[in-house]
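Left out: one protein chain. Kept in place: all the others.
Moving on, here comes subunit A:
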Amino acid sequence: MIAVKDRKIALANIGVAYAAFLIGTLAGLLQVFIRNDALQLPAWLDYYQILTAHGVLLALIFTTFFIFAFFTTGMSKSIGTFGPKVRLYSWVGFWVTLFGTVMATVMIVSGKASVLYTFYAPLKASGWFYVGLALFIIGTWISSFALIGHYMAWRRKNKGHLSPLFAFMTITTIVMWLIACLGVVATVLFQYIPWAFGWTDTINVELSRSLFWYFGHPLVYFWLLPAYMAWYLIVPKLLGVKVFSDSLARLSFVLFILFSIPVGFHHQLTEPGISNFWKFLQVVLTFMVIVPSLMTAFTMFANFEISGRKKGAVGLFGWFRMLPWKDVRFTSIFIAMAFFIPGGAGGIINASFQLNEVVHNTLWIVGHFHITVGTPVAMTFMGLTFWLIPYLTGRQFTKSMQRLGFVQIITWTIGMLLMSTSQHILGLLGAPRRTAYAGYNNHPSALEWFDGILTSHVTMAVGGSILFLSAMILMYIVIMTMFLSPKAERPEDFVEFPLAESDKEHTPKFLENWAIWVGIAFALIFIAYAIPIGDMIQNAPPGSKGFITW
């Protein structure tokens, strides 16, 4: 059990994460019904406000706070209790992030920032919305530096040793996050804030979009890497095996630093201002991420097979039946992984240069991120929640909670299958994303979209409703394990932190030489971005004034 003071930091983060989850999923439920024309919002509330809130609260707030809760707990467990400075800065980081969150959320709810979570200029929100965003990022930096400080203290005390795998992966994720945020910080501080407060008249739109996406793609990996940490470190423990290969795990993580950042143009393939050469170069870099992804997939199946055979499985696929299906901590993460197979394949389609035209900004994309961040990441976090909260509160995870956990993940699976399949198909037919209900004057091709069985209004609404039900069951489990479940008293009632052992005897030292990896990362970023960004600044058209079109 980790120190009480460290547990408080983690629990505060989880609390905020699930408060955001509650409001965010409610906004999601409202959306499916508005899109189906089954619900009319009151005049003071608008579809795009709800859409902004849904995106920001779930994709940004829920994920970030949960990730810091997971990091705090794991770092305290694997490299020791936080010192007073680390603890202080973790709290400062938490409050600054929360303050920024509240500020941005108030602006969204009061209708001063219906700019969606991509906040593309020249849509001009209140300046305080951008200040809120900046504070959010700065807060995560403070928390990040607290964890880096904790890690450096460990390294000083253990000269010549590789750090434990959990600490290494945490720092990898944080390093990637810090480099990625440079883009969004640059555009928010130097472009949006001066422009929104009227200190400058115009904004360079294409530059702001490119800086946003420099950040926007690694943001996805900031969600995904903590989920991968659970796959690499928690799952083997649940299976009763060691980490398959310590060096491969480290190598795949540093490759994610290298290939998740210089790739933002694949979100901008159909727009002007970037030449085809640079778009294609970044497409190639994007695809490099397939290499560590394949390594991860191999490792997962190796773990499954080794574990099954240890338990006496025979035949080519006998190990599959031996997996601990009755353990909700495992089954949840297994389903999360399964969803990532079509999710990853869809990502390859989206990034395939000219093929992107078929799906760009259609509902396909919405389907895509619901089976990437919305299930593989979110359901892994759910699987972690089942033990993380009781571990931190010292309460029991009772049999009835375990059963309820199964109901929760199965309903989430069914709801997501229905909703995301229908979104993928609708997108291929041409239905746009981020769009309130519109029949386009009953144009025949717009009416055709919703004719299929899987693409009917009913399927999406049923899927969305089941998902909301599942979210509420999860909220019940969270509240019970946080405040109400019986305290663990006998040793066997305590919930453990299932962290697998990792054999680092044969791991080469250069894998933890940050100078190498950060150096290569910046070199790749320079190659991929220096010339096109320079061009956007030098050959910029006259800038744009702000518009408030909502």
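Simple rule for what comes next: a contact is a pair of C-beta atoms (placed from the backbone, for glycine too) under 8 Å apart; a residue touches a chain by one contact, two chains touch by 3 or more; residues count from 1.
Everything below uses one rule, namely that contacts and distances are computed from a predicted model.
From the list "Cytochrome aa3 subunit 2", "Acetyl-CoA C-acetyltransferase", "Cell shape-determining protein MreC" or "ABC transporter substrate-binding protein", give the UniProt name belonging to the chain omitted from this structure.
"Cytochrome aa3 subunit 2"
For the chain that's not shown, point to the residue among A:Lys279, A:His370, A:Arg395 or A:His424 touching it.
A:Lys279
Quickly run down the residues of subunit A that touch the omitted chain.
Where subunit A meets the chain not shown: residues 46, 48, 114, 116, 120, 122-123, 204-206, 209, 245, 247-248, 251, 268-276, 279-280, 283-284, 287, 290-291, 294-295, 298, 302, 352-358, 360-362, 430, 432-438, 440-441, 443, 445-446, 506-508, 539-545, 547, 549-550.
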